[in-house]
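Remarks on the structure that follows.
Removed from the display is one protein chain of the complex; every other protein chain stays in position.
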Amino acid sequence: MNNLAVLPIITPLIAGIILAFFPKKLQWVRPLSKIFILINLAIAGLLIWTVFSDGTIILETGGWKAPYGIVLVADKLAAILVFTTNIVAAACAFYAPHSLTDRKERYYFYSFFFFLISGVSGAFLTGDLFNMFVFFEVLLMASYALIVLGGDKVQLRESIKYVFINLFSSMLFVTAVAFIYGAVGTVNMAQIAQRVQEADQQGILTTVGILLFFVFAVKAALFPLYYWMPHSYAVPNPVISALFGALLTKVGIYSIIRVFSLIFVHKSGMTHELFIWIAGLSMIFGVIGALSTNNIKLIIAYNIIPAIGFILMGVGVLNEYSISGSIYYLIHDMLIKASLFLLIGTVVYATGTSDLRKFSGLIHYYPFLGWLLFISGFVLAGIPPFSGFIGKLLLLKGALASREIAIVIVGLLSSLLILYSIMKIFINGFWGEKDESIKRISLKGRMAPIVVLLALSIFIGVGAEFIYPFIESVSADLLQPEIYIDAVLKE
Amino acid sequence: MEFIISILAGILFATAIYNLLQKQLLRIIIGTLLLSHGAHLFILTMGELKRGNPPILTEGVSNYTDPLPQALILTSIVISFGITSLLLVLAYRTATENETDNMEQLRGNDNE
Partner (left out) sequence: MLYIVLIPLLLACTIPFISKFKHKLHTGIPVLLIPSAIFLYFIRFVGTGFEPVRQSYEWIPSLGINFNFYLDGLSLLFVLLISGIGALVVLYSIYYLGRDERLGHFYVYLLMFMSAMLGVVLSDNIFVLYTFWELTSISSFLLIGYWHFKEKSRYGALKSMLITIFGGLSMFGGFILLSVMTGTSSIQIMIQNSEVIMNSPYMPLALGFILLGAFTKSAQFPFHIWLPDAMEAPTPVSAYLHSATMVKAGLFLVARFSPIFSGYEGFFIIVSIAGIVTLCWGSYMAVHQTDLKAILAFSTISQLGMIMAMLGFGTEAAIFAAVFHILCHATFKGSLFMVAGIVDHETGTRDIRKLGGLMTFMPMSAALALFGTFSMAGIPLPFLNGFYSKELFFKSTLKLPQGAHPVTNFLVEAIPYLAVFGSIFTFVYSLYFLFGTFGGKKQVDKLPKHPHEAPVGMLIAPFVLVLGVILIGLFPNVFNGTFIAHAAEAVAGTTIVKEITFWHGFESTAFQMSLVVVALGAILVSTRRKWSKVYSFIPGRGSINHIYDAIIAKLDNWSTKMTTFYMTGSLRLYMAIILSTIFLVTLGFMLVTDGLTIDYSNLAPVTVTEIAVALVIVAAAIGTIFAKKNLGAILIAGVVGYGVSLLFVIYRAPDLALTQLVVETVSVALFLLCFYHLPNLDNTKDPAGTRLTNGIISIGFGTLMTLIGISAHSSDWFGTISDYFLETSHSLGGGDNVVNVILVDMRGLDTLFEIAVLGIAALAIYSIIKLKMNKGAK
């Protein structure tokens, strides 16, 4: 039964390997990849169900008991995120054949795709800091492969920057893990937490914690470390952007949530105050970025930054409301970012350009697409009753309960500007005179994944009564690190 | 000796970063290479250096060096190697495709 924890990691790995054997036979690869991702989704569903009904699953790999071997810890947070990851992945898998050229599909797109999922799930599930580094490398390596897929000039140019910066942060990650090992003599997260607590987070520990925070902050694209992100997320194919936007930065912020709710929580007056500042600055600079450009893909890419800012704000405030809010927002943002990237990808496909100044009146040809974008804008900005609202409500409530007024004002203003940045696309691109030069082309197959993602994100807003109790119990668990520690290090 | 190795690793970091801040692809890649050496030396230092025999169990020896950092380094070396190879090919392609190996000429703008 415990093996359930490793299945969401191993299944996509196997799928990726199998698909690597006959990449040219697209008539096999496409349906198979859909089947695999659905199987994985089912496994993730089973995982989430088991975890919420029977509690955290601990898998001690190779039978080596914690903290000596590598443990996989499927707690509630990890289970929810793995499940959401697979939903996003499934939508992307169904969208991919319509968006990618056959040539790209033949060059192992689906294999890389599954390796990415494997790495992401691994990063969520592992309970070992060094092992997390390994999973980071798996997902990064897959992402390097995906980002250059196709390999035109611009793509190569942006991806090499992406690789350099991520490589740097990976090396810093290993070094930080080394420092932690040097100070507390273990790499098992639960045991690190226990020992940091025993040492009362003295001396160098906080510094190492901050170093680790920056490692994750680079991946999460937080201020002022996000420079690599917008352009490199905007250049690849929409499916790939969607995967990156929905999953990669989220792995970074997940790690921050995990490490700073489990391990480094004893000097929160300082560390978490820093987070609130960074959160605020991320919101401000993120929306400024989103307003600065007419490239619609970039607008969406920049919008990742304030969203991560919101999630970090919850970690910074660190109370039950705010952590629930962060998690709610995290899930919401995974869904809506994926949906938006696919949506904008469809717009670019329909118009042939990503420059907002070059098209208008699109609603006469693609009314459905237009209304989806319209709703997405409100979902993204957190207008009720959509999903962003619940997250934002919890986050702001948490912040106000902790008397963090300034960040609330920044958050509200940035919500307005987020909305503005999306409505700019709607007003300038979709409204306006009918442009006779546009030819309506079929968007067959592209809409369904977008609609499903959007519907889900609306559901977690309107149907918050079904979702919130789960999130609440996640956050309750997170605020009591002992639960995690005891589960892993049980005697 | 641990301090000296730490300083050595620090110097490797410093030179690595100086190289990373250059504009030519080759130098930047060399920078990443140095960075991984620095990181590995740090891992090694964190286990205690030279306190015993190599961690290969032999009859009658009870004192071994810390094996875990070595295992971690080994994993990391292999991974770094993978990335470096990818990076080299990528750099080569980028340089030939864009006809320059100068990162300052690979800036780009918003609307592409």
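Residue numbering begins at 1 within each chain, and the chains themselves are lettered A and B in the order written.
Criterion: a contact is a pair of C-beta atoms (placed from the backbone, for glycine too) under 8 Å apart; a residue touches a chain by one contact, two chains touch by 3 or more.
Bear in mind the structure is a predicted one, so any value in this text is a computation, not a measurement.
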**Where the missing chain touches chain B, by residue** = 1-30, 33-34, 37-38, 40-42, 44-58, 64-68, 70-71, 73-75, 77-86, 88-93, 95-97, 101-104, 106-109
**Message:** Which parts of chain A face the unshown chain closely enough to count as touching?
**Reply:** 13, 17, 20, 61-62, 64, 67-70, 72, 103-104, 107-108, 111-112, 115, 118-119, 122, 130-131, 134-135, 137-138, 141-142, 144-145, 148-151, 161, 164-165, 168, 172, 175, 178-188, 191, 195, 198-199, 202-208, 210-211, 214, 218, 224-225, 227-228, 230-231, 267, 270-271, 274, 288-289, 291-293, 361, 363, 378, 383-385, 389-390, 393-394, 396-397, 400-401, 405, 408-409, 412-413, 415-417, 419-420, 423, 427-428, 431-434, 464-465, 468-469, 472
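The working rule: only the chains that are shown with their structure count from here on.
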**Complete:** For the pair chain A and chain B, the C-alpha centroid-to-centroid distance in angstrom is 27
**Request:** Could you please specify the touching residues of chain A with respect to chain B in the complex?
**Result:** 130, 133-134, 137, 141, 144-145, 148, 151-154, 156-161, 163-164, 167-168, 170-172, 174-175, 177-179, 181-182, 187, 231, 235, 293-295, 298, 354-355
**Asked** Which chain B residues qualify as touching chain A in the complex?
**Response** 20, 25, 28, 32, 35-36, 38-40, 42-43, 45-47, 68-69, 72, 75-76, 79-80, 82-83, 86-87, 90-91, 93-94, 97-98, 103, 106, 108, 110-112
